[in-house]
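Take this structure first; my questions come after.
A single protein chain has been removed from this complex, and every other one stays in its place.
Just so it is clear, A and B label the chains in written order, and each chain counts residues from 1 on its own.
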Amino acid sequence: MKSFTYERAASPAEAAAAAARIAGAKFIAGGTNLLDLMKLEIETPAHLIDVNGLALDKIEATADGGLRIGALVRNTDLAADQRVRRDYGLLARALLAGASGQLRNKATTAGNLLQRTRCPYFYDTNQPCNKRKPGSGCAALGGFSRAHAVVGVSDACIAVYPSDMAVALMALDATVETVCADGTTRRIPIAQLYRLPGETPHVENVLESGELISAVSLPKPVGGAHIYRKVRDRASYAFALVSVGAIVQRDGTGRVALGGVAPKPWRVAAAEAELPRGAKAVTAALLADAKPTRENAFKLPLVERTLGAVLRDARA
Amino acid sequence: MKFDAPATFNPIDRLKVVGRPTDRIDGPLKATGTAPYAYERHDVVPNQAYGYVVGSAIAKGRIASIDLKDAAAAPGVLAVVTAQNAGKLDKGEFNVARLFGGPDIQHYHQAIALVVAETFEQARAAAQLVRVDYVPAKGAFDLAAAKDAAIKLEPSFGGPADTAAGDFAGAFAKAPVRLDATYSTPDQSHAMMEPHASIAAWDGDRLTVWTSNQMIDWGTTDMAKTLRIGKEKVRLVSPYIGGGFGGKLFLRADALLAALGARAAKRPVKVALPRPLMINNTTHRPATIQRIRIGATKDGKIAAIGHESWSGNLPGGDPETAVGQTRLLYAGKNRMTAMRTAHLDLAEGNAMRAPGEAPGMMALEIAIDEMAEKLNLDPIEFRIRNDTQVDPEHPQRPFSQRQLIECLRIGSDRFGWSKRNPAPGKTRDGRWLVGLGVAAAFRNNLLAPSGARVRLDDRGIVTVETDMTDIGTGSYTIIAQTAAEMMGVSLDKVVVRLGDSAFPVSCGSGGQFGANNSTSGVYAACVKLREAVARKLGFNSPDVAFVDGEVRSGNRSVALAEAAGERGLAAEDAIEYGELDKTYQQSTFGAHFVEVAVDAATAEIRLRRMLAVCAAGRILNPKSARSQVIGAMTMGAGAALMEELVVDKRRGFFVNHDLAGYEVPVHADIPHQDVIFLDETDPISSPMKAKGVGELGICGVGAAVANAIYNATGVRVRDYPITLDKLLDRLPEMA
Partner (left out) sequence: MAKVSFVVNGEARTLDLDTRTTLLDALREHLHLTGTKKGCDHGQCGACTVMVDGRRINSCLTLAVMHEGDDITTIEGLGTPQKLHPMQAAFVKHDGYQCGYCTPGQICSAVAALDEIKAGIPSHVSADLTAPPQLTAIELRERMSGNICRCGAYSNILDAIAEVAGRTS
């Protein structure tokens, strides 16, 4: 871990301004992913801005009947919130499927959104990785890729995005609220937050330098059956091989987002139109452009079968 | 004490202390975090500096140049040690690869430098500033590809590479029912919770290392040999060990580099291997490819059984002795086994919990299940029909004890085996496909000399000292129980001191030989101490009894404290063995039963119930022995379902080299586990009449899981671990 200076931010605007002003600055909140990466010098911030003191830890009702979740709300608290459990069960389920009790107690809403891939080649600084070191190559292509992405990938990177929570937020049409370095704020629909790797896998989202996530807002509840199904080898404390987040209405319409298959939480509008026709049709649309490796091709039938089980559960 | 005739009645048979499910005497220390592990010894020596290990970035080749300038100039750095500046080093007797690499590199993450600094943070940061230019060389990393060039290498443990009896080829060809199948097991990691760690301090030319090591004498020997100094100059201390499973049998880089770092920095240095470095830096259980052929008569008698295994290693490394159990477990006149070793440039393959039998039983016990199915026989019945009470390769050698059939029958009753539907894929519980599986458990009982010193003081306290280690096995407690039984005192009158090379050399912890041999060594020393007490009191020793803290003879009775007197009494002895393990085959037996549920949609596999029935001689402490067995069952479940070091065959390393990538079971994976110990004593094994049990629990359990998955789904997977992707395309279509 490289040396860094450390400050506690007093307000979101100040934090954003400091981050843009100081070269190599990064925000730290829960720290559960950033410190992991700093120990390996995959992340090497010269300055850490501790945002934990900012009063961004509330979950509030919004005027339009939705919820506004502060960026610093811990994963445990978000999953335990009665309104989330009642109206946004998909979100609670996704949160609880992730990590461990200890990690959820620290991990924040914003930090969870911005967590980085667990690709083992990204984690091993002796290995080439375009995400970690642009232009160095991708060791996962032709290497160990069982857990990697099957869709949305490029020749530069097949890393998979790891968050469970974001899959739920994607299906819930969440909006990410940020504070920019100049003090202005903006609202980014979560569908527009992440970028696919293309030729620049090190650029993972549309946030600008210094831009701080202040909250995530949810539109008013849409009802329906909320199901999050995470498939993994180990029964707990493991990332998804495949996960399916779905909201299914009585008439068979609904929403579906996938985790474990793409460089971002994966949702395809055209696929949802296929919901009344069943899992096979939905999967075909979701994974139409899939480019799996030999090792992760099983994810295609696994998505279909998992989605089939989810739809059956939704009907029950 | 030479043990060369079967044991008769002795003080242990009183079973006032031995054989009881006593809580561990070190339990309160462990539960409060006050048991001191190696890296935590702030108490032993002041002014400790921190060392951080740099591992090779390539798997094979050499270092063209290494630039230490930036690292040496970094804040707080006291020394940077490399093989080049460390002075001439030898290689340990028990090490295959050198612990300190450079200029030649033998495997990925081989240690190539140690940065010593005032603080951990400084050492870790400076380690990143060591700049290395490598000249990579082409290596061999793919077992399947190297298999055909594998050669016959005689293993250092576990019998010869090849054995044969009768006419295997002829009998197999003629057998009316035949199986010829190939199985594979992956490389696996010990993944003990405490990383390898050491603190080293020099006092002139004398070195003390507080470390985490299962075999103190091997470690001391190899530290001296590697440093090219006298063994008497080296002291190893290892009272608490945060798990080993074979990964801490040997001197490893943490201890050597701490010693070298301390010499260079001229002050004590502590080193722990960073978790992401451990898997490729240290040893692992080698992958195997195993071909098993079984031919049987129509009534289910094995006529021919053949087992071949291929594994890889660095030059000088051993084969994984995966065919060992097949030489002994089932009857059959015509037999062959063979092991071949391929050259691979991965990190050194070496012992992990039940080396040989663990992966061997994973394959053999699927094969037996497959064969039973071909014969239309219940797999328990098939095993019973092929039981043998003698070593089938050498029929003049009986087993000292063999209750395999009893284990299977008792387990069958207890587990409700009769309710199993033998037709696979037919039992449904909601979304789950449910199946039951069984496998035999088998592991040899190994004998090794073991010494101890016992002192009696004027408070009546018995103190045992031996370099035996407790790696979680319960050594402290069973040794205390043994001494208490022998000396006729209660457990609270016994102090046990372990893991110090200043104490008599023991068998150490490995191969499930620790409990039986180390307590036998303590028994031997106690026999001597009893004689010394009797002699001092002028008692006629044949009728002397040690009871309730007193020595009694005839109508005389003297308190032990008084007998010891102010100067106390001490005795030292070791157990040594005669030919009883040649005359008799000594093994431990068991039966594993597993119920699994497989998600009909996703093929996720979850364990529902596990039972092990064990026949392993006298159980010295049923509580800690049971823990050994459930722990082994858990590790075996991991081996069956998730554990695999994935080889990058281009770059030559284990890719998933941390605890997120190398998955081991968590709480949610493990159901309630039951263990039954048969009431057995084995007087041929030792005066304790005990045998090992710590590895028996892992031998066969993986196959029981595999067989249960087959029963649940009808999908036979012969390639471990059995993950959902291997089942998915053969599961029934979704409704």
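Just so we're on the same page, a contact is a pair of C-beta atoms (placed from the backbone, for glycine too) under 8 Å apart; a residue touches a chain by one contact, two chains touch by 3 or more.
Given the structure is predicted, the values throughout are model-derived calculations rather than measurements.
Taking the complete complex into account, B:Glu194 is the one of B:Glu194, B:Glu393 or B:Glu550 that touches the chain left out. Interface note for the absent chain: among B:Ala35, B:Ile229, B:Ala338 or B:Ile461, the touching residue is B:Ala35. Here one chain is not drawn; of B:Tyr240, B:Phe442, B:Tyr577 or B:Phe593, the residue touching it is B:Tyr240.
Residue A:Ala92 is the one among A:Leu67, A:Ala92 or A:Cys129 that touches the chain missing from this view. When the missing chain is restored to the complex, the residue among A:Tyr121, A:Phe144 or A:Tyr237 that touches it is A:Tyr237. By the touch definition given at the top, chain B reaches the unshown chain through residues 23-24, 26-37, 39-40, 42, 119-122, 125, 190-195, 240-245, 272, 274-276, 471-474, 623-624, 626-628, 630-635, 658-660, 664-668, 670-673. Seen from chain A, the chain kept out of the figure touches residues 1, 3-6, 8, 28, 30-32, 35-36, 39, 48, 50, 52, 76, 79-80, 82, 85-86, 89, 92-93, 96-97, 99-103, 105-106, 235-237.
By definition in this document, only the chains that are shown with their structure count from here on.
In terms of their C-alpha centroids, the spacing between chain A and chain B amounts to 41 Å.
Touching chain B in their complex are the following residues of chain A: 1-3, 39-41, 118, 120-121, 123-124, 126-127, 139, 142-144, 146, 229, 231-239, 241, 279, 298, 301-302, 305-306, 308-309. Interface residues of chain B, counted against chain A in their complex, comprise 57-58, 75, 121, 124-125, 128, 276, 431, 599, 601-602, 604, 606, 641-642, 646, 648, 650-651, 655-658, 660-661, 663, 665-669, 721, 723-725, 728-729, 734.
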